[in-house]
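Before we start, here is the structure in question, set down as structure tokens.
Omission of a single protein chain aside, the complex is shown with its protein chains in their original locations.
As written, the chain order gives the labels A, B and C, with residue 1 at the start of each chain.
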Amino acid sequence: MEKIILWLLPLPPLLAFFVILVLTNKNRALSHGLAIGAAGLSWLGTMIIFVRALGIPQFGKNVIESGFNWLPTGSTWLQIGVLLDPTSAVTLFFVAWTILMIFVYSIGYHNYGQPAGEHDQKGLPPGGAMVTDEHGHAHKVPSVEPMYSRFFAFICLFAFGMYTLVVSNNLLTLFVGWEIMGLCSYLLIGFWYAKPAARDAAVKAFMTTRVGDVFMLLGIAFLYSATGTLSFREIFRPVVLHVLATTVTPFFGLSAAGLIGLLIFIGTVGKSAQFPLHVWLPDAMEGPTPVSAMIHAATMVSAGVYLVVRMFPLITADFNGQTLTPTMSAIAFIGTFTALFAATIAVAQNDIKKVLAYSTISQLGFMIAAVGVGAYVAAVFHLVTHAFFKALLFLGSGSVIHGMQHGALHSGDEADPQDMFNMGGLRRKMPLTFWTFLIGGFALSGFPILTAGFWSKDEILAEAFGNGHWVIFAALATAAFLTAFYTMRQITLTFFGPPRSQAAEHASETPWTMTVPLIVLAVFAVGFGWLGIPEQFPILGGILPNWFHAFVGGTLQTPPTEPLFNFIPLLTSLGVSLIGLFCGWWVYRGVRSPQTDFLQIPLLKNKYYIDEIYNRLLVKPAMWISEQFTYLFLDRTIIDGLLHSVARLALFLGGAFRNYVDKPVINGLIGDGTATVVKVSGFNLRKIQAGRIQYYMIVSITVLVIIAALLYFLHFLLA
Amino acid sequence: MTPDQIIFLISAVLILVSALMVVITHNLVHAALWLVAALFGVAVLFAILNASFLAVVQVVVYIGAIAVLFVFAVMLTRKELRDRGTQTRANWWIPALLGVLILAGLAYLILGQPDVSRTAPAIPAGVDTLRALGTALVSPDGYALPFEAASVLLLAALVGAVYVAVGRKS
Amino acid sequence: MNFWNDPINFIADWLRGLLTSRGMTTGLSTVILFFIGIVVLIIFAMMLDIFLVWVERKVVARFQDRLGPNRIGPFGLIQPFADIIKLVIKEDITPAGADKLVYNMAPVLAMASVILLWAILPLASKIYGVDLNVAVLYLVAAGALGTLSIIMAGWSSNNKYALLGAFRMVANMISYEVPMVVTLLIPTILANTMSVKGITDAQHSVWFVILSPLGMMIFLISAIAELGRAPFDLNEAESEIVAGFHIEYTGMKFGLFYAGELLHAFTFGGFVAMLYFGGYGVFGLEKFLPFLQAPLVSALIFLAKAMVGYWVIMWVKYSMPRIRIDHLLAFNWKFLTPLSLVVLCVTAIASKLLSGSPTWLVAMVMFLANVVIAWLTIEILRGVGRRQRKVEEHLTSPSSPLVRHGSE
Partner (left out) sequence: MSIPLSWYLILAAALFCIGLFGVLSRKNAIAILLGIELMLNAVNINLVAFWRYLDPSRMAGQVFAIIVFATAAAEVAVGLALIISVYRRRSTILADEIDLMKW
């Protein structure tokens, strides 16, 4: 029963994708009804199976798994199947919730129910429609998205990819889901394909993640050749892991497990936008906001972390518990560096979504760093809580932008609706959005005790501290401080103070389809953290059992122990979040324009010039090589030159042949001669071609009988 | 002579006589009806062979569907029903000779095989052949793929037949 | 073993003892016993058939506000015998242009296709012909023979009305075979067997009509179409093609067709009872009242249920007008077949998902699923109807170009 549900989970969105694409493209209501119905079915299945999984004692040992032979590879089979263990169960839980909420949100975001705009065209965001009310006044109101159904088809396909990835029991189908999501990310970032920025961002995202995917595929191939299987539970058997950990490879002295882990981790670097492949994620904000929330905050980028979490036993195969292995060091370094690096960029961004994008990169860095120091449960915990509050924040920012656009259309203000310096005072205009955004922001900053972000981030810090990684701890604490700072900066600029533009003046609250998901996600952003309060936490510890740790920790062969409680990390995380929040409010309470913002440092504002460096180092040389070297030198000079001389030679030889061989010998003797022979024989043989089917059959069967008889007798005569 | 053998011989005679009538009778509708008789005999053989499902399907598919289709086709091409003398080709003796030759060859080969007059083993106790057949048809380890391919073939034939037979509307 | 508990085997054993005591081999006596059984079954069916003629005439009379046969015998019960005598002494005509052999074989085959069905009809848990493991398919196979007999009759009569009637009938039967087979699969899925006895026994606790009311209705409709009775009686639409495929038949040959149709209708009433209404069972009451398990009593119960089914078929026949041939085929292909496939899919999925659940839950879920399907179907039909009406209104409204053109 559970197995059947598990198999069926990804299917409804896929079916909805095809049906919307093929049948209901014209009908908006039917399209979103189908999409949400499909997401709802998958959600329902997830909830059923999640509740059932909770009832299984020792679930980490008694997982739900089902598989079958799929592709014959010589003497063995490539198996595919589905698997539900604690880690994938909690992942499935948040994936189902966020996907369903974002589907619902998309209805409102794409202005369902509004008239179509007069000047709207496919590939561009809707530009508003003029309507005349009963008093005869003409208003400009938001208009419905021209490619409404297509959007729902794409996100359905995306949901299929995500569900496939999470329920997979092997790297192969996981990779399939991974790539489907990559495709959807490309399609949805470039959803408004007539905008050059969106188009370029889509290509950039696709190309950048492809770099990671190639390495990941290499890793998978290596793993398959080394173990002969891609199923997680096969690979994670202690025997296999031991063999992998003791095999030495010629690369940097890494063990096979380490090398495979590193290669697969590079896939994560691409997908989860870690330094140095992080450049695509900020640009990806060109897509519609639900896409940013779903793909680029809650699910797809989390999939990268999910992958390293999945491969955790492999990565830590040769980990002795004290010194980090080279692979783990690399992972921890990249994660920590990205967390700090992205946080510094985020403080200088003015675009409301860009801030969140860098914040996402930074938070993913936290998780990666947690995996790097061996803090399995902390990474999963932060993965789940982050998905909830970051989806909430993105949806909130979408709601803000939507409200701003409404105000802009109403007042005719041309101001950029995404620039925070054009906002201000939205607290009163959009109270629901404000409160939920505040909850999300506090969760992101790790506001103590109440919010989920506090518990998960605190656990990461405690693990880093407890395992003695001082540098990582310090860097992550700094990043956490910056996080709180820029979050409060964002909230202050957006919601407090007086309105700084006409658009902000006339902004209005968004429809219920957008606010209800906000409220639901806000509940999770607060409440989910209480499931993972450490046992030894003063006062609160022990009131609620640390359910999350016990449940998720059971996935591993040897369940991890909680780190020893220590006041230093606790005070640190308390301090950085409160001080950061306070500073953010203090500094920006009076800032009115970018000129008075002292943090508009060019270095940070321009994201450390990484895009420019890549452009100079990679794109330009590649263009130069293709233009100067390949085209002008290789193609035109050498290859064409060769071809031309060959052509000249051939021309000469051809002339010679024609005059001395072709005309007399071939034409005269062979050509005409053959024709004559064919003609004569054809004339004589055409009587056989009666055109009567039975005649042919009689002849062929007669011949068959004769041949059979001959063979039979020859066989016996010779034998 | 056991009852089995008697029933077998009766149906064998029915099959062969009907089959002969199918190929030599002048009236096409009679030929189609004789075909029904021959196929019915084959269904009886299936029943003797403990293949009850096939026996019934033989009646449903062949007699119910194919034979009806034949009769329809014969009637739709009604002009050909007028007896134009013989329905057999002038050189019918060549096919007849071929048939006899092949029959002789086959019989020679069959009777020359070792153990060809064996009798059937008992069906193992507890084996429900119908259930086993159903499982074999749909289980991936069995014949699910050929089964699906056959269904696709039927669909293609259906579409093709409709397309070909309906003709262009001017 | 005694007569009350197992009458058939009781008599069979007695006869076998009688035969073998005269020095006959067991094998031969078994063959003879089988023949006797077959003959007895056929005689029983034919006697029932004679009774059915009376029932049919009585019921149609009441539907048409008449008295019906009431002269010969009490309540006119002897009337059918008078009918038989009349049919037998009529002139037996074989038309000059007819194909004699085929023409004379057709009525026999028509009757045989019905009698064949009786072989698998389980009158009681111990009274039945055979318990085939492919009985449900056998039902369809026998129907195929009926189709064949009609083609033979229509073609061999050398009459264009007969041929037209045969064509219509065959188109009808082949089309409605599809939903019928599909709805036959529903009890098969629910009972996990194709054996009619297995299906009957599976309905001990709950009749399949509760689990799949839609399946029952579709089966009943396609069974009526399969019988060629009103409203699907295009094969003998007297206003168009006189009497259809049996136009040339007289006397007892016509009688065979007529009796075959009546018995066929009753048999299908029996199959409805067997497949969906628990066969010879009575709501599981037989567990508490053992005498209901007695074969003769349960046979009576079964016949009563079959009679109810037969009565419903008659009810439909005498209160519905005949429908047009294109409507008949469209109704099947565009409505009944898709609906039956949906019901089958839902039943299959639901019974798979609910396997192992308590019976009341299964019954409730299945029933609700059927209600939902029915509701959706009605909604869709309403939408389609509205659209059609709109088109028609548009075509007939004064502003329509067609109407204006026509009025000028």
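Criterion: a residue touches a chain if its C-beta (ideal position, glycine included) is under 8 Å from a C-beta of that chain, and two chains touch if they have at least 3 such contacts.
In this text, all values refer to a predicted model and were calculated from it rather than measured experimentally.
A.B. asks: Please provide the labels of all shown chains that the missing chain touches.
C.D. replies: A, B
A.B. asks: Touching the left-out chain: which of A:Leu544, A:Leu649, A:Ala690 or A:Ile707?
C.D. replies: The single option touching the absent chain is A:Ala690.
A.B. asks: Name every residue on chain A in touch with the hidden partner chain.
C.D. replies: On the chain A side, contact with the omitted chain comes from 686, 689-694, 697-698, 701.
A.B. asks: Could you pull out which residues of chain B are in touch with the chain that's been left out?
C.D. replies: With respect to the unshown chain, the touching residues of chain B are 2, 4-5, 8, 12, 15-16, 19-20, 22-23, 28, 31-32, 35, 38-39, 42, 45-46, 48-51, 53-54, 57-58, 61-62, 65-66, 69-70, 72-74, 76-77, 79-80, 87-89, 92, 94-96, 98-100, 102-103, 106-107, 110-111, 116-124, 127, 129, 132-133, 136-137, 142-143, 146-147, 150-151, 153-154, 156-158, 160-165, 167.
Just so it is clear, only the chains that are shown with their structure count from here on.
A.B. asks: Going by the contact definition above, tell me which chain pair has the most C-beta pairs touching.
C.D. replies: B-C
A.B. asks: Just give me the whole-number Å value for how far the CA centre of chain B lies from that of chain C.
C.D. replies: The mean C-alpha positions of chain B and chain C differ by 28 Å.
A.B. asks: Counting in whole Å, what is the centre-to-centre distance of chain A and chain B, each centre being its mean C-alpha position?
C.D. replies: About 57 Å, centre to centre.
A.B. asks: What whole-number Å value describes the gap between the mean CA coordinates of chain A and chain C?
C.D. replies: Their C-alpha centroids are separated by 60 Å.
A.B. asks: Residues of chain A touching chain B in their complex?
C.D. replies: These residues of chain A touch chain B: 68, 694, 698, 701-702, 705, 708-709.
A.B. asks: Applying the document's contact rule, which stretches of chain C touch chain B when the two form their complex?
C.D. replies: Its residues touching chain B are 27, 31, 99, 102, 132-134, 137-138, 140-141, 143-145, 147-148, 151-152, 155, 163, 167, 170, 174, 177, 194.
A.B. asks: Of all residues in chain B, which touch chain A in the complex?
C.D. replies: Chain B residues touching chain A: 89, 94-95, 98, 101-102, 105, 140.
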